[in-house]
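Just one protein chain is left out here, and the rest sit where they should.
A, B and C label the chains in the order they appear, each numbered from 1.
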Amino acid sequence: MTLSLALYQKLYLVRWATEAIRKEYPNDQIKTPVHLSLGEEAIAVGVCHAIGKNGLFYGTYRNHGLYLSLTLETDKFFAELYGKRTGASGGKAGSMHLTAPESGLMGTSAVVGTTIPMAVGAAFANRVRRTDKAIVVFFGDGALDEGVFWESFNTACVLKLPMIFICEDNGLAPHTLKVDRQGYPAIHKVLERFNCLTFRNETTDVEEIHSLALKAGLLAREQQLPVFLHLHYYRYLEHVGVNEDFDQGYRTRDEFEKWYKVDPINLQRKRLVEMNLEKEVSDVENQVREQVDRSIALAKAAPFPDKADLFKGVWS
Amino acid sequence: MTLSLALYQKLYLVRWATEAIRKEYPNDQIKTPVHLSLGEEAIAVGVCHAIGKNGLFYGTYRNHGLYLSLTLETDKFFAELYGKRTGASGGKAGSMHLTAPESGLMGTSAVVGTTIPMAVGAAFANRVRRTDKAIVVFFGDGALDEGVFWESFNTACVLKLPMIFICEDNGLAPHTLKVDRQGYPAIHKVLERFNCLTFRNETTDVEEIHSLALKAGLLAREQQLPVFLHLHYYRYLEHVGVNEDFDQGYRTRDEFEKWYKVDPINLQRKRLVEMNLEKEVSDVENQVREQVDRSIALAKAAPFPDKADLFKGVWS
Amino acid sequence: MSESKESRTITFQEAIAEALNQEMARDESVFVYGLDVADHKGIYGTTLGLAKKFGGTRCFSTPLSEEAMMGFGLGAATNGLRPINVHIRVDFLLLAMNQLINMVATHRYGSNGKTAVPLVIRAAIGRGWGQGYQHSKTLQSIFAHIPGLKVVMPTTPYDVKGLLIASIRDNNPVIFIEHRWLYFQKGIVPEESYEVPLGSGKIAKEGADITVVATSWMNVEALKAQEILSRRNVSIEIVDVRTVAPLDKDVIIKSVLKTGHCVVADYDWINCGFSSEVAAMVSEECFGRLKSPVTRIGFAPTPCPTTRALEDEFYPGAVDIIRAVEKKLGLSATDISGDDFYSYENKFRGPF
Partner (left out) sequence: MSESKESRTITFQEAIAEALNQEMARDESVFVYGLDVADHKGIYGTTLGLAKKFGGTRCFSTPLSEEAMMGFGLGAATNGLRPINVHIRVDFLLLAMNQLINMVATHRYGSNGKTAVPLVIRAAIGRGWGQGYQHSKTLQSIFAHIPGLKVVMPTTPYDVKGLLIASIRDNNPVIFIEHRWLYFQKGIVPEESYEVPLGSGKIAKEGADITVVATSWMNVEALKAQEILSRRNVSIEIVDVRTVAPLDKDVIIKSVLKTGHCVVADYDWINCGFSSEVAAMVSEECFGRLKSPVTRIGFAPTPCPTTRALEDEFYPGAVDIIRAVEKKLGLSATDISGDDFYSYENKFRGPF
């Protein structure tokens, strides 16, 4: 599969799984708060594809894109959302704390900023144990407000840990604008005064993000320094849940329209169609749809955990 | 009294009170950990004198300079160090948490960084209540490592609060060098990327610091913005306690010798002598010595708190 | 407790909003701040409209900086204002524990009583719809452990209004813990302003056979247990402690001395918790007069799992109380197959 098509496959998987959740959610069987990634797909897919199997990834509650582009699997994913024994964490984690250590997704968390220091510790362990991994941590613009971001970033710079910090900036946390939260005009201009490398980009083109992530990975390793990527996207839906919320007054549909013109899935599809890969595109799409349908059916049919499972997994 | 002499009076008070503590400490009656300000006097004195009665001040456990230059009093000061009922907080606070709200010393704390957000809240109250105070917070270079510094500074910039942040940088926290703690070459270069004003100075000349503080106060008020002052000094003694520690291997006496050439008390004394104020200088010195001696005698003679005082002051 | 002649019925949520509105109107030093307090959701509706009515310096959303915002409250409270800091989940207070415990709780003491700290910290506690282990704690036992903090856990609309007003007027730091499921509960609430004194528990339901000491949502569960057991002529007395610190010991002791049996139904973990405190205190104060040892009911000793199947096991409820009471009184198990127990889907649906 060409790179462009492989990227599209992941984009489409994330998008379609999200749309499936939106359809299923009103049935009240997915009883876990979902923070959907509609609009954000190119960042998760571009970065994860670039770093690939060699990476250890850390993220937030808005992690479906990460999980799906790293694992490409949907059985355990949906089972986890349905709270089933067959889920990625047997139903204990739900949407907000998905992990898949075997695919490099090491930690996600419902408390803002909390996986950032964890990633720094992972980068330290990676150096000490010479495991030769690429460490990547994703967080929202809200995490920049938290002291722990600054502590963690500073520590990574002190220890000169090669790792990638990715701020996925949608300008909102969750409904409060940056101007009411950030005492600086541009975060990358602040952070470039640390011993690190910084990049900033507003693209929604997955291939551009992919190249940038490749470059970031390379530079981090070459220069043995942290790299900060400031990437941007527009959150299409409400903060948590499956609906739009343009009628709530804190933002306008116009903004959405502007961003939707460069919707990451549409962009990449267009590129592939222009490359005359229409047939491959629809094969990928069909396969993804089938996969998702099958996984949802399996998840629904799967058993809930046993009551005794409540007490399992606290202690090692 | 001329400005130069008034400044000298405060410098000498801080220095002499410190020397008195050094002499008294081995008698084991001052049972409170003392973080002395030998070497740091010009910052406390210069800033406090510039801002004066109009200020609300926040500091750290290394607060003797602040307390003395704001209050000019030593009775309650020494009584507090001796743990007596007549102390500034009846013996409950000790050296590390001295306050004197009536003189503007609102909060000091033994936990690094903790009075910084308090000062931001005070600046907010000051704006809301139009009390027209100047808000000043002092902290060490170690506090820059703590997330709460970044959260607080950012919040002050968001709210555009006119206030003065003063980093008293001695390069140590408490024995760890900046290179092992700071992932950036220069803090003011980082912070100038926030919506604020920044200044940096290495002087030990109290008059220079005094002017800088005047300017900072003016600018903060004019521009309705936070001001960050990065000031430097050399800690002559061990981190906590009354002794030198140049034999401990983490720093050299040479460094001290270099800084002692520009010792803030000596500098100012020399200036006054050159102005032919030798007599005034020794009057001030005598008066300070007498005051300190008397206060120590009073403190020693004062009663300890009653046992029942333990339970007083928890609730309002 | 409520001896009002009013009969206006409003929700718990509305009662909070009313308390805030009345206090902010009465005293211009009162202000509300925290993440999202000024957004369109307004903390489950409780802060909606405040920014518009009182202006953006009386109600504003802040950066995501819990530790600094707690210290900010201390600075404002010690300079003439009466801050109300709001947290949409109590779990986020864990970011602010240093300011709360090292600074807020001690500031007055360290000043030898000179400085007051009139600071209210509202924190919602959650449950349901897969909140999971980072959005489902209560932590009142931890707060109550610290001298210098008051801890309030209201259950009824009447109490929440009166306790919030009392907390705002109190000159000490108060942690005010609101259970999300209670927001929809309705009750009679006078329109005028009134205080329910901090440190006063109440008999939520009189009874003769056994005392159930309950906090927050567990009062709802206790009431359900009481209803069901009353069919068998078992008469439960329910003590709603209302404030966890300071604790009204007398109301508990008096009740237990009357019934001889005590179940503590707390909404927190058991180990080293508030239920341990009540059990220890009752065992001491009623020594020799208890007909059975004090029974503690609380969270399972695990983090809270996400899936509903396990979450239902994690949280205690009416059934646990019923079974504990039966055991104490030597009764066979009541048939509860026909009974409806609380299910949050009846009140609201996910996700938040």
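The criterion applied here is as follows: a contact is a pair of C-beta atoms (placed from the backbone, for glycine too) under 8 Å apart; a residue touches a chain by one contact, two chains touch by 3 or more.
As the structure is a prediction and not an experimental result, all values here were calculated from the model.
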Please identify which of the visible chains the hidden chain touches across the whole complex. A, B, C
Touching the hidden chain in the complete assembly: which of B:L105, B:A173, B:V206 or B:L267 does that? B:A173
Just to verify: which one of A:V34, A:I51, A:L70 or A:A119 makes contact with the chain not shown? A:A119
Can you tell me which of B:S95, B:N126, B:T155 or B:T203 touches the chain that was removed from the display? B:S95
Absent-chain interface residues of subunit B come out as 25, 28, 30-34, 83-84, 87, 90-97, 109-113, 142-143, 145-147, 173-176, 180-182, 240-241, 248-250, 304-305, 307, 309-311, 314
Contacts from subunit A to the absent chain lie at residues 56, 58, 88-90, 92-93, 97, 99, 101, 106-107, 109, 111, 114-129, 131, 147-148, 151-152, 154-155, 158, 312-316
Positions on subunit C where the hidden chain makes contact: 67, 91-92, 94-95, 97-98, 101-102, 105-106, 109-110, 132-134, 137, 141-142, 144-148, 245, 269, 271-277, 279-281, 283-285, 287, 290, 292-296, 301-303, 305
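As a working rule, only the chains that are shown with their structure count from here on.
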When you draw the chains as points and link the ones that touch, which shape shows up: line, ring, star, complete, or other? complete
Any idea how many Å lie between the Cα centroids of subunit A and subunit C? 36
Could you tell me the distance, in whole angstrom, between the mean C-alpha positions of subunit B and subunit C? 42
At least two other chains touched by the same residue of subunit B: list those residues. 147-148, 151, 154-155, 158
Shared interface positions of subunit C, touching two or more other chains: 62-63, 65, 67-68
